[in-house]
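Of the protein chains in this complex, all but one are displayed in their positions.
After this line comes chain A, so read on.
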Amino acid sequence: MNRYPLWKNLVIGLILLWGVIYTLPNFYGEVPAVQVSSGKATLRLDPAAVSGPIEEALRSAGISHTGLFADANSVRFRFDGAEAQIRARDIIERTLNPDPSDPSYVVALNLLSASPNWLTRIHALPMYLGLDLRGGVHFLLQVDMPGALTKRLDSTAGDLRTLMRDRSVRHAGISREGNAIHLRFRDSAQRDAARSAILNSTSDLQLVDRDDAADDLKLIATLTPQAQQTMRDFAVKQNITTLNNRINELGVAEPVIQQQGLDRIVVQLPGVQDVAKAKDILGRTATLEVRMVDDTPGALEAALAGSVPFGTELYTERGGLPLLVRRQVVLTGDRLTDAQPGFDGQTNEPAVHLTLDAAGARIFRDITRENVGKRMAILLIEKGRGEVVTAPVIRTEIGGGRVQISGRMTTVEANDVALLLRAGSLAAPMEIIEERTVGPSLGAENIAKGSNSVIWGFIAIAIFMIIYYTLFGLVSVIALSFNLMLLIALLSLLQATLTLPGIAAMALTLGMAIDANVLINERIREELRNGATPQAAIHAGYDRAFDTILDANITTLIAGIALLVFGSGPVRGFAVVHCLGILTSMFSAVLVSRMIINLIYGRQRKVAKLHLGQSAN
């Protein structure tokens, strides 16, 4: 009766084997590596194109790397020692950035897991350590939604003025009051005309009438809830994208940039110690400038030869061609209200659609009328340095504030350009509302303290269990160590962030997990005391204890889940490990220990005595 069928043994064995494999990467430590990421907002990293020349350069310098890893934002090379790493960094730097004053790529020193490639291929990675364990900076940023809303309403008010003028509706003033736009009219006929004009042109506004006096009629326009929602999502996403581009510049190994809640963004920069620089980068604002291209014959050649004509600047276009741009700014990003990728209505080519506010539209109409056939350049200015986003040719006069840039663009490029244009104009302001910095020495100390607690606690429990329950105690301890292993394997697989509270949860969960085995062992003793045969006692002990174990674990799990749902930061780290630990402990305390007991006693026909540390009755 105390035998598991073969399939059950096999399944348990396979799960344990899986646990061993996924725990392995945690024991290999880390090796030096070099990370390459894009250093410019306008440059997209192409791993294939970058890694070729780098490998070539490394080979000719006689340095061999031990692994190449590429993801969407970076390429990483692993090296045998710190010396090779530093030399490789210099070589890669020289290869990718011929001009040190204007680096296109960020080449940074880094650490990568040293686990063998076959483990990495099956996604067996070491546990993802939180900032309190590896050192680094954590920021919680709040996007200023009221600010973004005000900005949006201001530009909408401008648009409405233009609309009224275009439709020849006479109004007595349009102004923003709080979160609404007030349009004033002298008679109701004009107000009706205005209402239909607005409703025909946009679906983002909802209108309410208000009559303050017979000759003071008002139309109150507010953004519809959907429009507000879209605006909020958009502002947060826009900021996240902008942050992504900027943080690449720091050369951080695995930055985390995530939305949290409705209007917040979490930024985690492991290993970063220079908080001031990180804050500069987060707080930096990019601006957008529209300027005219100087196409006077000979001017570009002169500039390339070294004498840049007065009042112009030399830039490089996307694609590498030189471009001479006038210093005079025609339009700034403030006037841009939207930029979206899309397609040309006639040719179906990828295009970017820009929307300008009323004032911007007027300037743009004038400038395009005077410069048909010429080129204009849109520049993104960051850190006082400009990048040409795009430099289209003006084909006709463009009025109405709706601009389309098309031609010679792929869909991906259109997306990029739209993104960059928005980065320079639309990002809502952000404020740091939480900051945590952990120095690297404290991180290492925290790991040592946490793991010491787990190890010593474990040893104490193991010694006690083996003395108190002898063989059954040993089996419980083996089951408990499998529990720890499975928990680590699960954390590694899920890549859940392990923090110091997480390690504490690990210790606590192990301390609680032994409860199941104590329940079982006590129950078996009791059955023996009541005169059951050894085999029957084992069977009944496991069977009857199971209900209790289940109830007890579910109540603990309820507390764990509540922490997971409502916890943030350190509490969440605790809750994740706690909940996972309850699940693994159910498995190992009941199934694994039973399997071992079965293997020991189940095959014997007649068991004289169970080694349970029980004195004879």
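As a working rule, a contact is a pair of C-beta atoms (placed from the backbone, for glycine too) under 8 Å apart; a residue touches a chain by one contact, two chains touch by 3 or more; residues count from 1.
Simple rule for what comes next: contacts and distances are computed from a predicted model.
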* Asked: For the complex's missing chain, which UniProt name, "Protein-export membrane protein SecF", "ABC transmembrane type-1 domain-containing protein", "Branched-chain amino acid ABC transporter permease" or "5'-nucleotidase"?
  -> "Protein-export membrane protein SecF"
* To do: Could you tell me which of A:84, A:417, A:504 or A:600 touches the chain that is not displayed?
  => A:504
* Candidates A:60, A:346, A:396 or A:441 - the one touching the absent chain -> A:441
* Structure fact -> Contact with the hidden chain, among A:24, A:256 or A:512, goes to A:512
* **Touch with the omitted chain, as defined above, among A:1, A:48, A:214 or A:276** => A:276
* Contact footprint on chain A, counting only the chain that is left out -> 132, 140, 142, 275-276, 279, 283, 431-439, 441-442, 445-446, 449-450, 452-454, 456-458, 460-461, 464-465, 467-468, 500-501, 504-505, 507-508, 510-512, 514-515, 518-519, 522, 525-526, 547-548, 551-563, 565-571, 574-575, 578, 613-615
